[in-house]
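Shown here: the complex without one of its protein chains, the others still in place.
And then subunit A:
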């Protein structure tokens, strides 16, 4: 799973969850991006290359996505996040 895909995922269908976005990511590797958006982010080529690398080249093979409100974990196995909910969670 590329990190860009995470940007499109939500846990809002969980019972009692309002926004469910963004999901937290639990994995060993932490990105090389600055903590805050830099001022010249649109033109700073070095920064844009790092963003491209993190969003589109880093592949999450195993890890977890975590609902920011309920803490419900969604496992990522062999690069495939399992977003299925149990009947009693909907």
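Observations, loosely collected:
Note that in this section contacts are C-beta pairs under 8 Å (C-beta built on N, C-alpha and C of every residue); 3 or more make two chains touch, one makes a residue touch a chain; residues count from 1.
The rule is simple: contacts and distances are computed from a predicted model.
Note on the omitted subunit: UniProt lists it as "Methyltransferase HEMK2", one of the names in "Methyltransferase HEMK2", "ER membrane protein complex subunit 2", "Proteasome assembly chaperone 2" or "Topoisomerase II-associated protein PAT1". What subunit A contributes to its contact with the hidden chain is residues 1-2, 4-5, 7-11, 13, 21, 78-85.
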